[in-house]
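A protein chain is absent from this complex, but the other protein chains hold their places.
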């Protein structure tokens, strides 16, 4: 009796606190390998040991995800992680996580970590340059970004209170959706001419 | 024994399902008036009967909030509402609610209602012109907007599954925070020159 | 890897915030059509534009449901809606929603909206005649009803903080269950003779 | 720093898992005595050892409550209990708990335990005579009742997954609210004449 | 359309409040029998009427579980129960329930019921001998045990606010895991020599 999904209603699977789901479990499907022995990659992960290349995109940053898609062991446990690497001057551009609060640790270098409050706060801007070892918290659903203000590479590891926090990169969402948001809408929203909108749009035709 | 706050842990106040808190309740403070009789404004509200002036700001839209600050009766009940009025061509600019999913009803006129999925969906753009009587749902934390595509005024009433959903207006948050986000950060994020950023910033010096 | 059900543990499906489930998704089964394009009936619904005939049953009211069964787009999002239409003198008889708090908007006409508190409140009776544009909130699990006190038709649109709030119509549940509640039980509960119980039971043999 | 109320957001108070709140705690107020030593009535209760007199009201049953008002130790823990005693022929009349699922144990005698499903189930009626030692579950918000079908006294102890489940006695709520529901509303809802409604109302003028 | 798993996101299945899942439901699988009629073992259970033999193991106690595996009717309802029987001198050894708060009723005899607070409380030890009819609450995740201090058998029935609370027996987990925890780790943790650890380990080679 596969009861993983219903146990999820209790905020945590019974099975995942004991023996993980077998290969034939309909919840995981045939692609799921059976965690076979102590020491395997089920409750542990090496995925964050190597970051990606921050220069592979215009942002100068790279996100290595450890959400439920990449780390099945967090399934039903309402947690996940990310590692982010930054080139000098690189940014993890303004974004929000629609389904999680985030806590983070700067693990290397220095990072400007900025959080902007909601309308109720007068869009208050919280900002600090954090060094390795310092931590930050991003309340659920608020816009935030990091910026590598130093001349060295920098990295951080963050954790979420959701197995699938999601990410909405604000510039990409506004200017690079599929299909695109009509230009008049964005011109009205940004209070500028259509040419300004189209200029920015042209920067996101390549996506992320 | 004021147990409203602890009862909130059960997702719903004991007291608010019976007799509301008295004036001296420390949770509500002295400013709270005692709901006195059946028929008063406690579980009922007339606040949505009159919308605000949509022409009082550059967006051409006006939000009348019925969250817990404006409608104490929803306290601990994990619901709230808003009425939004639109001038012709007016927009409720791209925004997110950090703490709630929203369902809405167009009550007058026609509105373009658009929702943009997260990165995982390829920033998929959902879009439809809705007439009075049609409904829409905005998954928690996703960016969305409405635009009055007609030559008549339009209105909608929306509901949230939080007593305090919050709102993050995207352009205002990026370009009108207090204090402002540094221009180089936004130039990097938007992939444009500082002048473009400063131009847009200049449009939000007056706030919302 | 179909993870919709487990993602539900995070209070919202990952997939439904991006690309919806395909036709072969085991969660939805083969009867589920693939939401094909922006503008379709996935995150939008036209179902509330037309109400049902309030004279088709003895109550003089008709409920058009937009819960997860009728609007798959709300799946995992903890919201749903209903439209209710009333003939003059019609009533949405005393009922409770076992799994949701409700907020409502009178959209046409005038409605007496009544809510009765729990035993703890001394069964306090909240009551008000609401006009179009006015709103109300029904705390989770409390008995309530609406009654069209005018000579015109009336309508309301309500929202729930559950995708499947359920409904327990009190008279129908007491007097028209399947099989019926034994008459002696109801006679004892209502403190009347069996004939009175049987009289009321006879009115509900046709069901809703 | 009294953080009990905020810790409630984590589904359980920090303080209550260690040293309980002091007498001056604003959450509990001055009426709260300090749990002083192991063995006191904080995490333990003797309240259910003695039931009340089931003949003191027309129902022939008596409820001894152990919710957060009567057992402060369950505060923030999302659990509570009740003991109910039944005279022969006594009933715990049809009622719902607006904020909890209930599990119960018959501790003495025999009880008819009945549960009626929601409209979606066709108001399906689940029914069984349970002997001492047998158990039952009442899904959240559904109407249910117990009836002592034997010639001996009977008792049960039930538990809830809320510290304050609340109770809505259906006949009392319909016919004995304060102030009363207008007779024409109930006549319409029950599909009977006003005299029948007024007859039943007259039985509840004395309340519970 | 099998929506049980997703409805779980609303804290309670729609289906289980009405007609239960059929035999072919993919969530329950073919082993699941169809609850056929009112009065069956779906919302009711006789499993707690007979306890197990407390002398069948070294603890002198026996647990009869009524969690979702043994009582499918509690599925999605966030409740479950246990009956525990004790021989004279028997103990339900120190254990924790990782996913639930527990409330309990002593149904026969006398039991020492002990609860130890977390580090924050200075590991405060709550302790009381309870007689039949007395109740206790165990905050989620705290270590606790019962001990039959009398010369008669004793029993209790407990309820949880999870359909699958889980159990971690502390001595068994430390000294009888599979494979075993390395002795040097336990010696360091317990601040004793390896021989002491190995002595205790030898007592748990037979398991529970």
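Letters A, B, C, D and E name the chains as they come in the text, with residue numbers starting at 1 for each one.
The criterion applied here is as follows: contacts are C-beta pairs under 8 Å (C-beta built on N, C-alpha and C of every residue); 3 or more make two chains touch, one makes a residue touch a chain.
Model, not experiment: these values are computed from the prediction.
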Study note, to complete from the structure: Residues on chain E facing the left-out chain by the touch rule are 58-60, 89, 91, 93-94, 96-99, 112, 114, 116, 118-120, 122-125, 139-143, 145, 147, 166-181, 185-186, 188-192, 196, 199-200, 203-204, 208
Review point. Which chain A residues touch the hidden chain?
Key: 11-12, 14, 16-19, 38-40, 42-50, 66, 71, 73-74, 77-81, 101-103, 105, 107, 113, 115, 117-118, 120-122, 124-128, 130-142, 157, 159, 161
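In the analysis below, only the chains that are shown with their structure count from here on.
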Practice item. Provide the C-alpha centroid distance between chain C and chain E, rounded to the nearest whole angstrom. Key: 37
Check your understanding: So what's the Cα centroid distance for chain B and chain C, whole Å?
Key -> 25
Review point. Can you list the chain B residues in contact with two or more other chains?
Key: 11-12, 14, 17, 38, 118, 120, 122, 124-125, 139-142
